[in-house]
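I am attaching a structure below and will ask some questions about it afterwards.
Missing here is one protein chain; the remaining ones are kept as they sit in the complex.
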Amino acid sequence: MKQDKFVSTVLMLIALSAISGLALITVFIFMEGLPMILRTGAREFFLSSDWDPRAGHFGIFSMIIGSVAVTTGAMTIGSVFGLALAIAFTQFCHPRLAALLKPVIELLAGIPSVVYGFMGVVTLVPLIRTYLGGAGLSVLAASIVLGIMVLPTVTSISVDALRAVPRPYWEGSIALGATRWQTTHMVMLKAARSGIATAVILGMGRAVGETMAVIMVAGNALEAPHSILDPVRTLTSNIALEMGYASGEHRRALFATGVTLFVIIMLLNTVALRVSRRAAGRKG
Amino acid sequence: MRPSPVAVQRIVVVSIWALALMTVGVLLFIILFILVHGLPQVSWEFLTTFPESMGRKGGIFPVIVGTIMVAGLAVTVAAPVGVATAVYLTEYTTEGRLTAVIRFGADCLAGIPSIIFGLFGFVFFAITLGMKLSVISGALTLALMVLPTIIRTSEEAIRAVPYAYREVSYGLGSTRSQMIIKVVLPSALPGICTGVVLSLGRSISETAAVILTAGSALRLPHSLFDSSRTLALHFYILSREGISVSNAYATASVLIITILALNLFAYWLMRRFMARVG
Partner (left out) sequence: MYGVIPKISSEGTRRAEALRARVGVIPKILVGRRRLSSKALRALVLAATMALIMPCIGCKDDGGRVVSVVGSTSIQPFAEFLAEQYGRKDPGLQVEVQGGGSTVGLQAVANGLAEVGMCSRALNAEEVEQFTPITIARDGLAIVVNPANQVSRLTTGHLRGLFSGTIKNWKDVGGLDGPVRPITREEGSGTRESFVHLVMDKERISRAALTQESNGAVKELVKGDPAAIGYMSLGLVGEELKALQIDDVEPTSENVLAGTYKLARPFLFVTKGPVSPEAQRFIDYVLSSEGQRILESEGLVRAQ
C-alpha cells in the first residue's frame, strides 16, 4: 500500500508540473501581450493597418487579412483535394490498394515545412511569375504550398470519418439501387459530415500556424494584398521576422500577436469539439 | 434528358481519381525531386565530416549531432513527463470538469503555432533564465511544444486498453500502481510509442522554434549549453542564402529519409497496437 501511495504521489507531482509548465506558457504569453492590446486599444491594434514599430504604431489588420487570405486559399485547395482523396480511398477503391496508399499519405504528412517552402520557391514561384505575372511570391503561392501541407491531415481525418459511418447505411443505399456515387454524396458524406468538418477545421488550425514555408513564398510585404498575385505577410511570419530584434513595446506587440493566434486556435478547437460532440450525440 | 446515374458516376469517379492522383503525384514529386537531387551527394563522408566555409563544402556531422541532441533531449524530457501526466489523468482522477478543461487545454496547446513556442522559449529560456542560445534552450522549448501531443496520444492509448485487463489485474490482487505499471502501460506501450516517435519527427522538422532558442551555430556542441544547428535549420539557411544548392539538397534528403523512417516505425508500432487491442 505504501508503494501505491508513493507511486500515485510521484505521478501527481509530475502531472502537476507538466500542467503548470503548459499553463506557464499560456499565462506568460497573455501577460506580455494582453496589457499591450489594452494599452493600444483593441480597435487600434486589430483594425489599423499601420505596423510601424519605430514610430510605435502596432496595427495588425493587414496581417490579419494576410493570414485570412492565405488560410482560405489553403483550405480551399486542401479540402477539395483532401476530400477527393478520402472519397477515392474509401468509396471507389479496392480495399487492398487503399490499405497500401493510406500509409503513403500519412508518411508524406511528415515532410518538414521548410522542404515544402523550398519546393515552392524553386518550382512554383517562377511558374507563377512567368505565366500569371506579379512577383511570384504571392497569396497564390502560399495558398498552394499550405494547401498541399494540410492535405494529409484533411485526408486522414476524413478517411476515419467516412470509415466510421456504419456499414448498414452503405448497404441500405446500395440495396435500394443507388450507384456508388449516389450513395456517396447522398448518404456517406452526409453521415460523415461532422467528421469531415472536424478535418477541415483542424487543417485550418495547421494552416494558420505555419510559419517557415510562408516566409519563403509569400513575399512578406506590409501592405494587405489586393489580389491573389500580390505579396502578403501573415501574423506568424511577422512574429518570425521581427522577434530577434524586437524589444520593449515592440516585443510585447509580438506577444499580443501571439495572443491573437492563441485565441483563434482556441476558437477553432471549440468549434471542432462542438461539431464532433453534436455528431456523437446524434449517432449515440 | 437527364444523364443516367451510371453515367454520372463514371464521370465523377474519373474526376475524383484524377484529383486524387494529382494529389499523390504532387506529394511524390516533392519527395522524389529532393532525393534525386540530393541523394548522390549523401555519402558516409558527408555524414561524418565537418562543414567547411560555413557549409559550402564538407559534410554535416555537427548538424546531425546537434539535431540528435536537441530533438533527443526534448523527447527524453517530454516523454516520461507526458506519459506520467496521461496516466495520472486517466487512472487517478475522475472524469469531471477539471479533466475536461485540461484536455481542452492540451488540445489547444497541441495546435498552437510553433513560432509562439519559439518566441516564448527565446524570451523565457534564453534570456530570462539565462540559458542563452543553446541545446538546452532549444530542447526545453521543443519539449513544451510536443508535451501536449504526447499527453493526448498517451491518454488515448491508455484509454484504449480494455477495462477487462484492469479488472483481471485487480482480481489477481494487485494494487493500482502495480496494475498500471505491469498491465496497462505495457498494453498501451505501442500506442504511446507511436505518439513519442511522431513527436520526435516533429521536433526534428522544427525550424521556427529552434532558430532563436538553440541558435544557428555551425559547430559541434560540446555541452548542453553550446549552441548548435539542426538539420531543418541548416537546410533552411543553405537554401535561403544560396550558400550551396547541392549541399542543401543533400541535407534535405537526409532529413526526409530520417523522418520517413521515423513515420514508418510509428506506423508499424500502431499496427501492432491495433492488432493487440482492437
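The letters A and B name the chains in turn, as written, and every chain counts its residues from 1.
We adopt the following convention: a contact is a pair of C-beta atoms (placed from the backbone, for glycine too) under 8 Å apart; a residue touches a chain by one contact, two chains touch by 3 or more.
The shown structure was predicted, so the numbers you read here are calculated from the model rather than taken from an experiment.
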Missing chain: touched chains present in the view: A, B
Contact with the hidden chain (one of A:Val80, A:Ala135 or A:Leu273): A:Ala135
Of B:Ser114, B:Thr153 or B:Ser187, the residue in touch with the unshown chain: B:Ser187
Selected residue (touches chain absent from view) among B:Val8, B:Leu39, B:Ile243 or B:Ala261: B:Ile243
Option touching the unshown chain, where B:Ala20, B:Ile60, B:Cys108 or B:Ala126 are the choices: B:Ala126
Chain not shown, touching residues in chain A: 53-54, 125-126, 129, 135-137, 215, 219-223, 230-231, 233, 241-242, 244-247
In chain B, positions touching the absent partner: 52-54, 61-62, 65, 68-69, 72-73, 76, 79, 126-127, 130, 132-133, 165, 168, 171-175, 178, 181-183, 185-187, 189-190, 193, 196, 212, 215-223, 226-227, 240-243, 272, 276
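Keep in mind that, in the parts below, only the chains that are shown with their structure count from here on.
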Chain centre separation in whole Å, for chain B relative to chain A (CA means): 17
Complex contact set, residues of chain A against chain B: 1, 3-4, 6-8, 10-12, 14-15, 17-19, 21-23, 25-26, 28-29, 32, 80-82, 84-85, 87-89, 92, 101, 103-116, 118-119, 121, 123, 148, 151-152, 178-182, 202, 205-206, 208-212, 216, 236, 239-240, 243-244, 251, 254-255, 258, 261-262, 265-266, 268-270, 273
Parts of chain B lying in touch with chain A, wherever the complex brings them together: 5-6, 8-9, 12-13, 16-17, 19-20, 22-24, 26-28, 30-31, 33-34, 80-82, 84-85, 87-89, 92, 102, 104-109, 111-120, 122-124, 144, 147-148, 151, 175-178, 180-181, 198, 201, 204-205, 207-208, 211-212, 232, 235-236, 239-240, 248, 252, 255-256, 259-260, 262-264, 267
